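Left out: one protein chain. Kept in place: all the others.
Right after this comes chain A.
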């Protein structure tokens, strides 16, 4: 275990104007004999807690300042038993902590409850429906009631199955011009309305991993006003891109849920600004050419985004959509709280998961040169600002 370190000169994202002391693997402790690190001109923030990635990609996470990942259960095999959860949890320790999300249903097939209680015992921090919605409302009610009793949040994917079957785009001008199978964006609001109603009945905590439409945000806003334990997240893609990005059949922009129109994108930015959005995450899903170098409708959805989550988030700060403190609530504090872990903040006693970043350092996102398992990003070629300089995980500098 290392001794104590005093990080001075850095601007803290929580706005507190004093140096940060780290002792061992915790924030705080005794100042005597502490090493001093001068971090003038850098920003100091808690390590990012990425709520909902599909792969454990250490390289991308280190580059992007992510120190904890909530791993979606959609692996092969799906994370639907205690042994699998246990193994996933230690996959990248000590550099990166993985918090596996328990599959809500066996093999994620949406037909029978998985062993949620045993998986909680093995370290699962929340329950997730995976990439898909659970179409059977009766089963979804069981998932929510069961998880509520175990004090676990249920992370859902909100798209009505009947509407989105076979669809790879949002119904609208872009999909019509390209001749792509498409579903109307209300597929999301329909799914959200049902899940909120069931969450209310069961008293469960519901986290909608991605809300991407104005109608969806309205439902979440109203649920929050009524005091329900409903939260929602979004990725930078749905804040910064609309369905025009799929023009020319760019499979890197094939996402699930699909990119929406400009009106919905603006609604998402509004929801981010007014506090409706709780979590900003990467949805990191690295995919090689075998999944992406295909005709659009045959390609797999998903993007590799862990490496530039922070830079795109800082762009939202620069454009005035959120403040710096709120950005790190979205990236770290809120997701940690949802997972019930003590992390994502700079308060005394918290884990020493820290990042030092230069918010202005310019660089360019490039599919070919990304520190990631694959380069499938819809932001290929985009110039961004903000680069992680050092990462501390559990009191140890990783970079």
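Methods note: contacts are C-beta pairs under 8 Å (C-beta built on N, C-alpha and C of every residue); 3 or more make two chains touch, one makes a residue touch a chain; residues count from 1.
The rule is short, and it goes like this: contacts and distances are computed from a predicted model.
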Omitted chain, identified by the protein name its UniProt record gives, among "Aspartate carbamoyltransferase", "sn-glycerol-3-phosphate ABC transporter ATP-binding protein UgpC", "Polysulphide reductase, NrfD" or "Peptide/nickel transport system permease protein": "Aspartate carbamoyltransferase"
Residue among A:24, A:184, A:323 or A:371 touching the omitted chain: A:184
Per the touch definition above, residue among A:17, A:32, A:248 or A:368 touching the missing chain: A:248
Listed residues A:111, A:137 or A:176, member touching the removed chain: A:176
Selected residue (touches chain absent from view) among A:3, A:121, A:275 or A:295: A:295
Contacts of chain A with the absent chain, listed as residue ranges: 171-173, 175-182, 184, 248-249, 289-290, 293-298
